[in-house]
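Complex shown without one protein chain; remaining protein chains in place.
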Amino acid sequence: MALRISLKINGKMHELALEDARPTLLDVLRERIGLTGTKKGCDRGQCGACTVLVDGRRVNSCLSLAVSLEGADITTVEGLADGETLHPVQAAFIENDGFQCGYCTPGQIMSAVGFISERDGHATAEEIREGMSGNLCRCGAYAGIQDAVMDAQLRMSNEGKS
Amino acid sequence: MTDKPMVAAHHVRLGSNAGQPMTRRDGLAKVTGTATYAADNRPDGLLHAVYVEAGIARGRVNALEIEAALKHPGVVHVMTPDNTPALSQNPDEKTTPFTARIDVLQHDKVRYAGQPVAVVIAETLEAAQEGARLVTADYEVEPARIGFDNGEAFEPQAVGMSTPPVFSKGDLGSARSEAAHSVSAEMETPLQYHNAMETHAVVAEWDGDRLTVDMPNQAIGLAKPGIAAYFGIPAENVTLRSPYLGGGFGSKAVLFGPQMLGILAAREMKRPVKLALRRDQMFGPVQHRSATRQTVRYDLGRDYKFKAMEHQADVSTSSFDDWLDGAANASLSVYAVEAMKASHRGFRFDTGTPGAMRAPGIATGSAVVETAVDMAAEKAGMDPLEYRLLNYADKDPSNGKPYSAKALRECYEEGARAFGWKDRPLKPGLMRDSDGLLTGWGMGTSIFHAPFFPAKARALLRKDGSARAETSGADMGQGAWTALWQMAADGLGVAADDLDFDIGHSDLPDGSIAGGSAHTASAGGALFAAGNDVIRQLAEIATQDKESPLFGAGNERLVGDGGRLFKASDPNVGERYTDILQRAGIDEIEGKGRGNRDKASTETYAMFSHGAVFAEVKVDPDLYQIRVSRLVGAFAAGRIINPRLAKSQLTGGMIWGVSFALHEEGIHDKRTGRPVNNDFAGYHIPVLADVPHVEALLVDEEDPHVNDLGVKGVGEIGITGTVGAIANAVWHATGLRTARYPIKIEDLLERSIARKT
Partner (left out) sequence: MKTFDYQRAESVETAVKAASEPGSVFYAGGTNLLDLMKAGVRQPDRLIDITRIEGLDRIETGKDGSLRIGAMVRNSDMARHPTLLAEYPAVAEALLAGASAQLRNAATVGGNLMQQTRCSYFYDRHSACNLREMGQGCDALDGENGKHAVLGWTKTCIAVHPSDFCVPLAALGAEVEVTGPDGHRRLTIDDLYTLPGEGQAPGTALRDGDLITALILPSGGKRFAARARYMKLRDRTSYAFAIVSAAAMLQIGDGRIKDARLALGGVAAKPWRATKAEAVLNGAEASEASYRKAADAALADAAPSGDNAHKIELAKRILIRALKSAAAGTPPKMPALPGSVFAAGKEAR
């Protein structure tokens, strides 16, 4: 059942012709649109590497059918920075060395952006640890990830005030 | 070429870049999603390949049913042993120690579950995946051999890369006869799968007999001729790109069947092909850590000092290759002991072949050694740290050589102070936190070799002052893009920002293997030497140029830094690189370099990095769920090029220690040999909530002998010592020890019930 769909990704509409309804959002991003920043780590919702924002909420793009997301507002890691200016979460990940190989990083960053937006007020370290536990990092960059998310929420609240 | 012996490390002055906690040079690319990993490539006309994996662990494929797959819309071809051409080199031939026997549809035998038995090629990924699912196989099944009770035992020729399987020093029997006490730790460790977040992948494109491959690889210099040999083309026809690896941990240093199948598919189809493993396919053809069954026995004198040590390890490998984890060698160079023996016995399981996995041998072995040491400390009634100091080795006990440098005492001291170790009660089961959780403190000693590989690099200085440095080296997350860049900039005496730097490509000089914790020293040493070679040539020009302020200073030591060449004795006397080159009318100077380790040093000294890890665990007193609430490690690894990245490497290794101690276990069904937890829901690695506080301290250490620059590795040592530290902390919390890793809730429960009755 061939079908045409349109997806709004990082503010831009993408018209796509699919042979059938099977492609997941992750595979559409990577293999059909060429937004390869979003990574495939497990393809089963068990690692978080494919995390993107759908209508502002973090989800696993490997477990979302693209066809079901028509009309949704999708944000990937490529859409986070404002031109040359990094999103505070991106900047905090660099500054706090919140990654090593970098493969889980787009998912970690999108998850952190979602995590911070889900909350009123600052999260405690323990809340960050639990809230970011849906993103595996095999290098073990967790110390930096925890510091980066802590730092990012400070950066974001400071920006909000100024 | 600067093959002249350089002065010893403490005389080598690195420039203003090394030692700085620079953020990652590849950070921007990685946080914006623009860093290109192999599977991110999408050449025009790309086809997708997915292989079909064997559903049995041992036997033969009688027949493959491929019609349904071929009928599936989008599927263009199914490769089977019947229609797959022979490779130019038999994939069961081992041409180098780094060659693994691989499965590339060259026969119908099945040697492990998950072995590729067919490849489905399609226009879309979805079609290739479904096509692969539609292929069914009829097998002749032989019983699978999994586990030490079923595996076939054999006497190995070697363990690890090429280490003898048996080692002994001194008279074990007589040392034992003089002993007053004895302890013995018997433990099993499971199969562990590397599981880099990026699965193994390849994008291959042929142009006649020229091949371009995007493939994550830790050893480009070996991979290039290796691929060429399989496909019968000259090595120079292969271009291999691996700018970023999504983790490697040892499993991306070797060529594997699935990736060769992707290249083969591209040649068959005359179109580019992408083949990326599914996560479940990571539990077969791409190596793992051997399972082990170990006994570590220490015999103690009346003073409780070690008199004799015996470490025996049963180690698993596959039925068709011989790689064995050298677990029993982990005990040889760490504590002083009069007589010792280490031995290995191989066991053939019907699994894929194991290989080097982060801290091979030492991680596995030290997990049991550190347990035995704590058992001995308990017997002595001594604090575990005090006891380790009692058995401190000032010379390598296995060969009597002095250590090239060993700041382990300082590691113990600084780690213990940062952790607060002095308040530790001697007896187990005495500490509870404010929430009523059993609390335990344990420690372990970390050790890892400091090897050195012959790497090459090239450096270039141009008339306009711009500079370039390159080596094929690889960044699998350890920070090569940054640390090597810093060293290259220092070799040339320029600021890192003024340097054009490149790694991760087969057209570059062979940067050797990113592995063995040797890459920074090896490739970094080569880059530094290449830069030095440029400066040496530049100095020759300047000192012979009458118009240069350095004219005639040929016998003086000259230094290049900040784009300027000057006298070491008087930095005011000198001039800019650009002035020297422009006056001489030279467009550019090319330098070549190799890192260097003095041969005599290798024979004279034992070379290791050292460390001490202190762990705090919380254990629920009824339910036995465990959490490592605090980990503090102190490490001495020679000169640290980038403290920020070195700490990340070390804490990452320590988290691997948590994973080893509490989580990782590859389980195969004993009847069928198939993996039963081949996904991230079943094969657990830690999440952030498992590692609330992990801290690595860098202890100053000057190693004048290990290599010219005094650099050792930090990538693997973090896991060693940590595993035992956690097991010892669990004992300290509960008074219980288990007989296997990972430490499981049910095992602690069972032992606690047994203790009560």
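The letters A and B name the chains in turn, as written, and every chain counts its residues from 1.
Definition applied: contacts are C-beta pairs under 8 Å (C-beta built on N, C-alpha and C of every residue); 3 or more make two chains touch, one makes a residue touch a chain.
Not measured: the values here are computed from a predicted model.
Among B:A180, B:A235 or B:L623, only B:L623 touches the chain left out of the display. Check B:G436, B:G552 or B:P571 against the missing chain and you find that the one touching it is B:G436.
The chain omitted from view is touched by exactly one of A:R30, A:R58, A:H87 or A:R138, namely A:R58. For chain A, the residues touching the chain absent from view are 1, 3, 20-22, 24, 43-45, 48, 51, 57-60, 62-65, 67-68, 111, 114-115, 118, 124, 126-127, 129-131, 133-135. Residues touching the missing chain, restricted to chain B, are 55-56, 73, 126, 129-130, 133, 434-437, 618, 620-623, 625, 627, 662-663, 667, 669-672, 674, 676-677, 681-682, 684, 686-690, 744-746, 749-750, 753 (touch as defined at the top).
The criterion applied here is as follows: only the chains that are shown with their structure count from here on.
Here chain B touches chain A in the complex through residues 23-24, 26-37, 39-40, 42, 48, 73-74, 124-127, 130, 195-199, 244-249, 276, 278-279, 475-479, 644-645, 647-649, 651-656, 659, 679-681, 685-689, 691-692, 694-695, going by the rule given at the top. The touching residues of chain A, when paired with chain B in their complex, are 19-20, 22-23, 27, 30-31, 34-44, 46-47, 49, 76-78, 80-81, 86, 90-91, 93-95, 97, 99-106, 109, 125-126, 128-130, 132-146.
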